[in-house]
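This structure is in structure tokens; I'll ask about it shortly.
What you see is the complex with one protein chain gone and the rest in place.
Letters A, B and C name the chains as they come in the text, with residue numbers starting at 1 for each one.
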Amino acid sequence: MPNARVSYDEDEDKLGNSPHPRNGLAHAAKKLPEHGWENSTIEYLVDGLALLDSNNFPSRCGVGEREARVVCELVRKRHYGFAHGIGRSGNLTEAQPKAAGSTIMANLTICLVLDLLREMGIRSCKKALLVPLATGMSVMMVLSALKASRPDARYVLWSRIDQKSCFKSIVTAGLIPVVIDTVPAEERGDPMLGTNVQAFRDKVEELGAANVCCILSTTSCFAPRTCDQIAQLADLCRCKEIPHVVNNAYGLQSSYLTHQIEQAGRLGRVDAFVQSTDKNLLVPVGGAIIAGFDSAIIDQIAALYPGRASSSQSLDVLMTLLSLGKTGFQKLVAERKQLHQHLLEQLASVAKQYGESVISGRNPISAALTLRSFGDNAQMIGSMLQRRGVSGCRVVTGRETKTIAEHTFGAWGSHSSDGEHVGPYLTASAALGVTRGEIDTFAKKLQQVLKEQKVGEGENSELNNQIK
Amino acid sequence: MPNARVSYDEDEDKLGNSPHPRNGLAHAAKKLPEHGWENSTIEYLVDGLALLDSNNFPSRCGVGEREARVVCELVRKRHYGFAHGIGRSGNLTEAQPKAAGSTIMANLTICLVLDLLREMGIRSCKKALLVPLATGMSVMMVLSALKASRPDARYVLWSRIDQKSCFKSIVTAGLIPVVIDTVPAEERGDPMLGTNVQAFRDKVEELGAANVCCILSTTSCFAPRTCDQIAQLADLCRCKEIPHVVNNAYGLQSSYLTHQIEQAGRLGRVDAFVQSTDKNLLVPVGGAIIAGFDSAIIDQIAALYPGRASSSQSLDVLMTLLSLGKTGFQKLVAERKQLHQHLLEQLASVAKQYGESVISGRNPISAALTLRSFGDNAQMIGSMLQRRGVSGCRVVTGRETKTIAEHTFGAWGSHSSDGEHVGPYLTASAALGVTRGEIDTFAKKLQQVLKEQKVGEGENSELNNQIK
Amino acid sequence: MPNARVSYDEDEDKLGNSPHPRNGLAHAAKKLPEHGWENSTIEYLVDGLALLDSNNFPSRCGVGEREARVVCELVRKRHYGFAHGIGRSGNLTEAQPKAAGSTIMANLTICLVLDLLREMGIRSCKKALLVPLATGMSVMMVLSALKASRPDARYVLWSRIDQKSCFKSIVTAGLIPVVIDTVPAEERGDPMLGTNVQAFRDKVEELGAANVCCILSTTSCFAPRTCDQIAQLADLCRCKEIPHVVNNAYGLQSSYLTHQIEQAGRLGRVDAFVQSTDKNLLVPVGGAIIAGFDSAIIDQIAALYPGRASSSQSLDVLMTLLSLGKTGFQKLVAERKQLHQHLLEQLASVAKQYGESVISGRNPISAALTLRSFGDNAQMIGSMLQRRGVSGCRVVTGRETKTIAEHTFGAWGSHSSDGEHVGPYLTASAALGVTRGEIDTFAKKLQQVLKEQKVGEGENSELNNQIK
Partner (left out) sequence: MPNARVSYDEDEDKLGNSPHPRNGLAHAAKKLPEHGWENSTIEYLVDGLALLDSNNFPSRCGVGEREARVVCELVRKRHYGFAHGIGRSGNLTEAQPKAAGSTIMANLTICLVLDLLREMGIRSCKKALLVPLATGMSVMMVLSALKASRPDARYVLWSRIDQKSCFKSIVTAGLIPVVIDTVPAEERGDPMLGTNVQAFRDKVEELGAANVCCILSTTSCFAPRTCDQIAQLADLCRCKEIPHVVNNAYGLQSSYLTHQIEQAGRLGRVDAFVQSTDKNLLVPVGGAIIAGFDSAIIDQIAALYPGRASSSQSLDVLMTLLSLGKTGFQKLVAERKQLHQHLLEQLASVAKQYGESVISGRNPISAALTLRSFGDNAQMIGSMLQRRGVSGCRVVTGRETKTIAEHTFGAWGSHSSDGEHVGPYLTASAALGVTRGEIDTFAKKLQQVLKEQKVGEGENSELNNQIK
């Protein structure tokens, strides 16, 4: 009966924003809806799918069941009656016969995600998984799967990026990280830090390609680190028959970065690329997309997963993608790009005032502002901003040392063992979902803080008594 | 202001069912509430905690943030505004400074879970983790952590239990499973299948204790498999300094099984025991509790986790435990025990009628009904029950073979390489949340199916023409 | 697609607990489901209906619309997308063409309510309305409709019951209340207060039947007031051609009271009877059922309503009735009856101890406990109970005077101008939804309070110095 309305204005709605689950599914199974759905339509689809799970059958008789009995109504309601999770003891993508609805829901989500990956520029992508694991764990799973097929290869060559969980995922997978330091690279006149491709080549020779489990490269990162030269690494991997994993943590939001992956996948070797659902699809933390250009490799990763898993992340992604539609997501992406430009302008204005410079070349999301003239006070600036409610903005002095899993990183935070290359700086970013208001507030508070610091410096100087 | 009511009837409510988050927390931080909370009180607490996360600050200014921006209101609402997940890049239990509410929420949940473990009989339990991973992945994480501290020990000794994800978790952790076949054991006259402790001892000698990463034992299982002799295995582990992991998948619901763990932990060596949240706490699939008698070991496991993780499972468990309270959970457990007894009686009545027997000794949750007199038709019985809506009830013929990760199991499903020990049988169970109605419906349908099979047999026999 | 499961176990589910809206509707349009539906099924039905409203059409183009645009997502969600209300400018039961879903939802609710009324014993009931008005306003609407058809009849004869809103509804309707005092009636030895039927007859003669707009009688009330002799009043109304309205505020929960209405309706004249949805169907305050034995009269009332009205009450009732099913509601009613018996026993035990008596004859919901021996302290007992969290229990001294709309009632609270008939007493009741625990707690606290009062009396007596 609810599909009565489907024919309401059919000539107007050729793109298939059909509100009925049946039709919606038929359509959506292939692609993202052109325009976002109403919340009520989304809930109707989701409720209808949940009713296909056996735990929601009125006449269920589960004398062998040990799960999918939800005792707290608040919990049942927040999961829309889904309780079986996804996958089966053998495989994360296997259909769960007791849970037809959960299975359809998870598959549908994967279809929409795959369509999104292609729409965002990774046109040659063949298969995607949505795992209820955050990026670090997901990279670990990918590495474990590669290791299983190359049991004697123990090394992971990794272009240094100072982000803890990525490095840990290598160690947790039982592999040995080999850090390849970044190299300074002048781009558009900016002193960026990029991939030392030659060092990768040398290291492969040194260790022997057969002993290298994979190369792990990174796209999205904080300036002045740039996206790795993944096309060149992919080429190396293709030549040497070494697997290649790309950590594309929050790179799905930038067509520049997705283009790098597409290029690398088409011309070289990329086994899998991993991105978080929270950063790219604006859902709560806890899920990731593992995708690749060869279905067999992705299937191997899915088959490695022991047992079922939460379907909560699939549901979040499904609802969000239906709610946004293709145009909604594209709008978010376009706005983000503009706001990154706006951030650069704001930073440039501040930089000019204090004789500093903005570094952002080839990093489409983040930008760095040098703080050379603030000397030892640079460190203070970060915490002053924090206290004023600016979160996520970091000051890097290049003087800290950090040890993770017995590996010591000098100049931690600067993505390079040479912490002096850029000098103290501050990073900011315009990631998906940021608002113009946030950037403006940041610029205003940054001005205040820098001004205070300059005055503060004065206070400690010989002119101390003159001021104030 | 809302705490006005706290003093409403204080003399009556000494046990601290305080409705105000502040007081509720003060209390709950230590223990489960005696009685369950109202849903409205639970939501008030949860909403209040979520407001402490920076993504819910009205004046947020996240120019470095790349996560915790939830774009779909349906998703935000179903997560009560939580978006940051739990943990930090370094560690699953580390406080997330941007998310004070998520951090408190996760910690509070762990406190309640630990209290529950102790209340359920594992009094000596020292620490618990709640991980957003189902049991298989959780066992894998525990094994990975043990492996990291014993890099040269590659073998996991495992008392055979025919459940796929458990076996896979060993392989996924990059370890080598060594299957120790079960042995027939007469208990209360029942032909059960139990632990071959001597074979474990022999295998340890053979491989060398230093080469054994750990022993992996199991408590909850389908009859006629019984709970492993975990006390004796724990004793062996203590003597030989081998880690011991207990797969307590759905054993938290049985005081008999928790008692085994407590004994094993006090008298021998148990490094960690793992149980699912869905089967024991009646929440959707996707979480597990990793607990142990030594905080340091559990901390190591938490520290292995690369990056943040979903907080969705913590929220489900928190809401459920607050909603049940101690008495609510105890009531569920007591009812389950009665219903298991009821299931045994129903099965015994059927068995008597067909000259079969019921096997359940030392298995407090499941029971098996032999189907010897049904010969080759036994297999059919399972699918006939399934078609009648009875789910989870399996028929084991002992004649199938299964290969998982290159290891071949004969007589798959029978937990023993000797599939003839029991003969064809059917298993059923009375797990937490089962209802009397389900068991009665099952008994009725089982009668129908067995009767049909007997008539069916007749049809194929020489008496064929007489019947019907 | 979701109806795949409908055939899941069709032989078992003959009573039509079909989860699919289409089938559910087909069935439910006629009757209450035998057994309650799952929450997920209810939400699926409701969501599906809401999608039929034009405000939820993706391609809506409402250039003449001034309503049904919900700006706050929390509000939209809590109303499941319904926004159009019920009715149309002309009539509360008219279909709203812009809101097919709201219209079906409201009609379906009325079908279920009518079925419930009949199931509860009012078998001859012909039509029911669900109005988003509480009982007082609903009685007022009924009186207004009667007045419209009898423009010159200005009096409403009303058997005194000391409940404010009922009396006010007469005045608000612009009519003149004529209070007929109750008379003492010995029933089963209890000193109850009942209808003075003769006084009604006399007053009709005195005023002239043509000048009497209607007789307004009451069923459910606090003891020692009993249900009015509605059969005899109905007989009088039939003879004299006077409309008869029955205030059945919370009488739908008692088969004794519904039987009175059925009898009165079949043998005499009852134009309409009104009952609250909150008290009888356990939903939030704000709705009432107006029902009768003659569809034309009920239609007149519906037609009087100027404009649309909220559909929120219909939704609450629909969800509740689907959730309970026929058996669920019957179970609630049966439990209530038992708990009323339990209350009587508890009160009898207290009464015996203090030489007081319990009055409850012919009142199936409430009971009174005399407090004669407590003299002037009786008043205190009420507030002492209140302070101990006992709500709704009143002490009547028979000494208060109250003026409502210029009419003065002596001995307010005692339902009689003779406040001395019973003496001071306390009333309690066992209404639908009360729990055994509440009654036990009440009995315990009552014991405490009475004991304190007796001790307190002692303190003020000549024995003062001896005690304590």
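Worth pointing out:
Operating definition for what follows: contacts are C-beta pairs under 8 Å (C-beta built on N, C-alpha and C of every residue); 3 or more make two chains touch, one makes a residue touch a chain.
Bear in mind that the values here come from a model prediction, so they are computed numbers and not experimental data.
Residue in contact with the omitted chain (choice from C:Asp115, C:Asp190, C:Asp228 or C:Asp278): C:Asp278. Looking at A:Lys77, A:Arg150 or A:His342, the residue that reaches the missing chain in the full complex is A:Lys77. Of the residues in chain B, those that touch the hidden partner chain are 1-2, 4-5, 8-9, 12-13, 17, 19-22, 25, 35, 37-41, 43-44, 47-52, 56-59, 73, 76-77, 80-81, 100. If you put the missing chain back, the residues of chain C touching it would be 39, 42-43, 54, 57, 59-75, 78-80, 82-85, 89-90, 98, 132-137, 139-140, 144, 147-148, 163-166, 168-169, 171-174, 222, 249-250, 276, 278-279, 282-287, 304-313, 316, 319-320, 323-324, 332, 343, 365, 388-394, 404, 427-434, 438-439, 441-442, 445.
Basically, only the chains that are shown with their structure count from here on.
Of all the chains shown, the one with its CA centroid nearest the global CA centroid is B. Chain A and chain C have Cα centroids lying 58 Å from one another. With centres defined as mean CA coordinates, chain C is found 48 Å away from chain B. Residue positions 73-74, 388-389, 441 of chain B each touch two or more of the other chains.
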